[in-house]
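Selected chains from the complex are presented in situ; the others are not included.
The first chain written gets the first letter, and so on, giving A and B; residue counts start at 1 in each chain.
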Amino acid sequence: MIDRYALPPVRAIWTERAQYERWLEVECAVVAAWEELGAAPAGTADRIRRAAVIDVDDIHAIEATVDHDVIAFITSTTHAMGDEARFFHLGMTSSDVVDTALGLALKQSGQLLLQQLDTLRGVLADQAVRYRGTVVVGRTHGIHAEPTSFGLKFLSWLAETERNQERLAHATEGVACGKISGAVGNYANIDPRVEQIALGRLGLAASKCSTQIVPRDQHAEFVAALALVGAQVERMATEIRHLQRTEVREAQEPFKPGQRGSSAMPHKKNPILCERLCGMARLLRGYVTAAYEDVALWHERDISHSSVERVILPDAVMMTYYMLDRVTWLMEGLIVDADRMETNFAVSHNLVFSQRVMLALVGRGMSREDAYTLVQGLALAAWEHGADFRTLCAAEARIGALLPPAELEALFEPQYYLRNIGPVYARFGLDKTKEEQS
Amino acid sequence: MIDRYALPPVRAIWTERAQYERWLEVECAVVAAWEELGAAPAGTADRIRRAAVIDVDDIHAIEATVDHDVIAFITSTTHAMGDEARFFHLGMTSSDVVDTALGLALKQSGQLLLQQLDTLRGVLADQAVRYRGTVVVGRTHGIHAEPTSFGLKFLSWLAETERNQERLAHATEGVACGKISGAVGNYANIDPRVEQIALGRLGLAASKCSTQIVPRDQHAEFVAALALVGAQVERMATEIRHLQRTEVREAQEPFKPGQRGSSAMPHKKNPILCERLCGMARLLRGYVTAAYEDVALWHERDISHSSVERVILPDAVMMTYYMLDRVTWLMEGLIVDADRMETNFAVSHNLVFSQRVMLALVGRGMSREDAYTLVQGLALAAWEHGADFRTLCAAEARIGALLPPAELEALFEPQYYLRNIGPVYARFGLDKTKEEQS
């Protein structure tokens, strides 16, 4: 991943040194298993861990000769070891080390991302509550539809976050998995109990049925889950991009600390973070196809998945981490212009209330057909001449005859449209809010 | 979907008539909810259902005029209704009907596919047990690696099937979902209890927070789950394609009933079903990207997902159904040539046993270095001159000195490599097999 999108916590997982440290961790866990099974003297694993030295340059130097990364790693790492070295990598094949270590990296990555999703969830819940009573025009097809609560937008994203937490948790559980089962997965040269003990120590599940490697449908699920997180971020970012349009201006990206708001073109606040996030969602989608193509490996394994994974696993993790980090910051600091939301109803001349006026007239005894014809006429007049529908209604005698001014006015109260959202909030345990209590 | 891949059970779900029937089912469930809430007289829902007539041609005729499918449906369906018609579609918006009905179709589709996965699971378990003791050369990178159990291949697919069952069950649960929440999802004109009651009757969950529609991340998950099923089928089909190669011939697609095996070119049994399945997996992968792009709709909904879903939802379901139907048939009837598996060890001159010979020599006291050098020399000779490694070993005095003929011979026993697979079978509850008892 390019530097600008690689944030420290996940970047640290995917360095070459960190990979060798995981390899060592796996090797030591296996030695500990041999110890537990009585095949190695007590204390061997500890002695090995103390004696092991990870020297990335040395590994590179050896690899240049032997052209095999695991052999280079073993040679270099066990260099200063004494007799214990013979228990190092005992009975193992390279894939046992490499694939199990990958499980560690993915588990750690998944957990970090899950923490982020949880933080995002909290921010979204807060904002949903905060903006519960803020009315905004609901839009379908980009066209004004009916008034709604601005908080509901956050609630909808919150629900999606919860679903993505569930998906990512499942996918992470799937890849938090290793295998110490030999060259073709049948434990031909190693006791199955070694795998059980070693993976237990590492906090990984054992692949229920491995080949030379852990089957790749689990990695595909993991990447697909990340891309779905990306799609959620894209959805949120797209909404903000729309709300930040010059013509809408109901919300905008927060300022970065130190960023100066003033310039000769103060209207030119571009939602560049949101645009960047949308681009990243595309990248993640592209990785899914590649990950899916990795499933159908040949026989007990071919290594075609490896070049794919070297690129997309760190990239997808780092990109998703970056996206969640930024979108959380965005959601938390979102600049909301509630006044603007209110005045924007006028853009469609308060026509979003037309149906309610019609129903009120029917309620007062006007026939449905008459009411429809009357309201339709006023609505068309408002639309064509850019007049305010509310004003036209107030001036219409046939309406005044049935609805006194105060009652008519009340029909244009957007809050009416929020009267049923309580149960929705309640589904998220957000029912006992200050807003509702007051 | 083109006819040849559209099998009856799923095809029936996706006809236009079936869609209107689901629409009617949703409308009736809502009327029943109104009834339950006292807003409609008892028996209204029943009367409506009896009076409702679905006439596809008539709907088309009306749609040609009004250019709105739901209005055309309502007009046509309620044509012969009496006064009850006023409770039909009461308080609803088109999306309430259409999206909820889609939930019904997807739930039904998911369930059919889950049944198929379960059938496949059973077939794979049977074959895993059946071929547990059948030795085949394990191959990595397409190259002979170590002997293994042919049954393990089925077991590996079985494990993947179980994972896909879990994924598809989760995804189906996600799309088995509806919404009766109005134009922007805030129940502005409808009591939230109507949704609760109606969806309960329909056997669907309510979207935890809908916009005008059910959020599309769930449909994306569903399509992604189908494509992962497709990837599994591709993996199985790829294996059979390899095994059916003229040079390998360890397994082949079953004959279709009535298919004649004889011709002037009897070797030309082409794995065309497996190839077809591989192609289909590609199609399913392509649908995933489109489904993911559908997530980020504008504001409370735009309808760009609709043209995508009209094509990919039925196509993905029908394709996956076809694939599972065919791959189950394939797996069940797979023609296996165990003799050929045995003789194929000779293709690599029995060199897959070389490591075991070396370890045996070390076990008898030869130094590791000497053993390696000796075995390596024989292995190279076998490889370069196309000689049998076993024969060369038997003729080598330094080996004979340590390993009597019978003991040497035993080292070339492929069954040795299966001695540890019991625990793997046990993980699937397949440990108490006839094979193991005997």
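For this structure, a couple of remarks:
One rule holds for everything that comes next: a contact is a pair of C-beta atoms (placed from the backbone, for glycine too) under 8 Å apart; a residue touches a chain by one contact, two chains touch by 3 or more.
The shown structure was predicted, so the numbers you read here are calculated from the model rather than taken from an experiment.
This structure file shows 2 copies of a single chain, while the whole complex it describes contains 4 copies.
Convention: only the chains that are shown with their structure count from here on.
Those residues of subunit B that touch subunit A in the complex are listed here as 138-142, 145-149, 152, 155-156, 158-160, 162-164, 166-167, 170, 174, 182-188, 190-192, 207-212, 215, 217-218, 220-221, 224, 227-228, 231-232, 234-235, 237-239, 242, 278, 281, 285-286, 288-289, 292-293, 295-303, 416-418, 420-421, 423-424, 427-428.
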